[in-house]
Each structure stands twice: as structure tokens, then as C-alpha cells.
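Note that one protein chain of the assembly has been removed; the remaining protein chains are unaltered in position.
Let's look at chain A:
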Amino acid sequence: MFWEMLKGALVRQSRKMFMVAITIALGVSLTTAMLNVMLDVGDKVNRELKAYGANITVIPRAASVLRDVYGIEASSGKTGQYLQEADVGKLKTIFWANNIVAFSPLLETKATVGSDDITVVGTWFNRQLELPTGEVVETGIKELKSWWTVEGNWINDTDIKGAMVGSTLARKLNLHIGDSVEIVLPGGTQGEALTVQGIFNSGGAEDDQIFVTLPFVQQGLNLPGKIGKIEVSAITTPENELARKAAHDPKSLSLKEWETWYCTAYVSSIAYQIEEAVGDSRAKPVRQVAESEGTILQKTQLLMLLITGLSLAGSALGISNLLMANIMERSREFGLLKALGATDRDVLLLTLTEIMTTGLVGGIAGYFLGLGFAQIIGHNVFGTAVAINAMVIPWVIISVILITLVGSLPAMRMLLSLRPAAVLHGR
């Protein structure tokens, strides 16, 4: 009979419970979407943030001393110390190799175009690099500076006669795609004519520079196989006390602390491992960016948690209103059940089962709706699909139970205080 009553209430009055189911579905869909995005977003936000440039710069050890003491910039050609281009691939052999998402060697020099002094940077654009492990990775500034907007094309690493010109410089020199630009490197007397393949806008100092292939600069300066620095973009874990202590001096750590630090993707431990791998180098975290990456990620996730919590509280509130109205409308019915001998427990059990069944329907609908929302968020905000995470399901179940229970509390209290004598005689 219990089930007949339940079925009657739910099926023959489905319209009344429909709103409750919808409210639950909305709350749950938001939870599902947020949790799925949140669990998947760590990587995505990091990759987004990575777009704002390198977070580790590798320079020659000697140059780093000069820079620290005299303030002379590495790779400017003045320090006379270089890294080996052949060492660049070693970056991908360190413990946290998978966290290194992009890197590129750079060799920078002063040069003249016509009567103007300019900076020319030789680099990899989109280089297929074979690692000692036999694996092939694609890297270069196309990856590293993914936020550049380029008019024309990125140049090919084999196109030694190609050049990419910064937008500010291009305007100044009145250069256009397909134009030829004659660059005179220091020590050289005769200019090399390069073709402008692309004009880029970086929003930074690079807009005043010309980017060319690495061999072009190496040959022009007679520095075969040499590079001035490597810029590295790595996904890192937010800094904590241990990381700061290690960054100050790795030798001050106890063995156990050192192990923990070494095996965590702190920017300092990644830098440390790079120094181990690349001979005579100094890897400097570009600290500001590295740290804010972690905090921004944490803040984003906190924000999403807050939104989830608020939306759940909102639906609990909505449900509580709807149920209150529902119970009030049906007070005679429950009064009658009590008059017929139903105990408070019987009536509570009946209504709670009714509400929970509605919650189940709403929850399931909400879950699938939420998966849809997650994809919409993924595509609009991060430009990719969001992975569906089964770990979300238990949390969704918990939140359904929680919001329906919390939402039905006021209605349940009213049910308990309902006196059949009062409702059945129309007072």
C-alpha cells in the first residue's frame, strides 16, 4: 500500500513534484559541471597561463655571475659565454620532463637595418627535436609564445632566409609581408637580405625585434652550435614553505625534505634539475609568473567551489519553499492519514520517500545536464572538451541527498506539528 500511495502521489500528481525535480536538477547540473571542470581545469588553466611566457630562463653560469654583479644581460653577445645548442634536448630528460611543455634556445645580437640599430634574435620556431630516448618532440617559440598574433606565417626552421618582424618595428621600417630586409650583423660589412614572412604582435618588448632562424645568427656571428639562453615553460606546483627554503639554498634541506622537494614540481626543483642536466648553466625561475600561476589556479578553483556551494544552497532554499507550499496544500491529506492511524513516522517516511524519489529523478537529469554544461564551459572558456570524471558521481549523490534533506527540513517540521483535528474541520 505504501508503494501504491507513493505511486499515486508521484504519478497522478507529477506536475506538483515536477518543479521540485527541476530545482534539484538545476542545482545538481551546476555541481556536476563545476566539479568536472574543476577536476579537469588544473591542466587547462596551467596551459592557459603558460601562454603568458616562460617561467624558467636558462643562461650560462658565467653570464649569470656577470649579470648578478654587473647587471649585464646574458646572450647580448657581450658576456662571451654561451650554452651549447646540443644540450637543449637534455631538458626533456629530467625527472619532471613531462611538466616542461615548451622551450626554445635563443641567441640575441645587435644589428643594423639601414641606419637603425635593432635587436635580432635567432631561435627555433617549430623544431622537431629527437630526444636521447628516441622520442620526438616539437618545440620552439611557436609553442612557447602561443599568444602572439601573427600576420603572414610563422617561419620554418629550415628557412634561413626568412624573418619575422615585430609589429612596432615593422611599422617604423615600413615593412610588409614579402618585403626584403637587409640585416648587417656586428663584424659583418655586407648585409644579408631576408624575406619578411610574418609580422607578429606580442604585446611586449619583442615587438621591436626581428626573429630569425638560429643558424642565421650563429653563422653571422661565427658561433656555431652556441646559444645565449633557453626559455622554458613548465607546469609547476604552487610554492610553499619548503619550496621557498629550497629556493634559497637546496643544501639547507634535510634528506627527507630534499627528496620531497625534488619529487614535487616546484619551479625551484625543476630549475634545479635543469641545472643538473644542462652543463654549466644557471636556471632562474621567472618567479612572478611561476608563483601567480599556482595562486590563480587555486583561486579559480576556490571560486568554482564557492559557486557550486552557493548554487546548492540556492536550490535547497528553492526546494524548501516548494515543499513547504506542497505540504501546506496537502495538509488535509496528511491530517487525514494521521486521523486514520498513521503515526508521525509513517507520514514522514511517506513524504521523505516521495521527495527522495523526486530528488533521484532530478539528480539524474541534473547530472547529464551538468555534463553538457561542462562541455559548454570547456569549449567556451578553455577551447577544449572537459574530461568526464567518475569521481564526481559520489559527490553529486551526496549533494542531492544533502539539498533534498536540508530543503525538506522545514516541511518535515510542519508535518510533525500538523494536528488532524485542526485541519480536518477546515480551520
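Following the convention adopted for this analysis, contacts are C-beta pairs under 8 Å (C-beta built on N, C-alpha and C of every residue); 3 or more make two chains touch, one makes a residue touch a chain; residues count from 1.
The criterion applied here is as follows: contacts and distances are computed from a predicted model.
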Legend entry - Listed names "ABC transporter ATP-binding protein", "Cytochrome c oxidase subunit 1", "Phosphonate-transporting ATPase" or "MocE family 2Fe-2S type ferredoxin", with the criterion being the UniProt name of the chain not displayed: "Phosphonate-transporting ATPase"
Inset, instruction - Sort through A:G152, A:G191 or A:P420 and give me the one touching the missing partner chain. - result: A:P420
Legend entry - Sole contact to the chain not displayed, among A:A9, A:L185, A:V232 or A:A247: A:A9
Inset, instruction - Touching the absent chain in the whole complex: find that residue among A:I160, A:L173, A:L253 or A:A342. - result: A:A342
Inset, instruction - Could I get the residues of chain A that touch the absent chain, sorted low to high? - result: 1-2, 4-5, 8-9, 11-13, 332-333, 335-343, 346, 419-421, 424-426
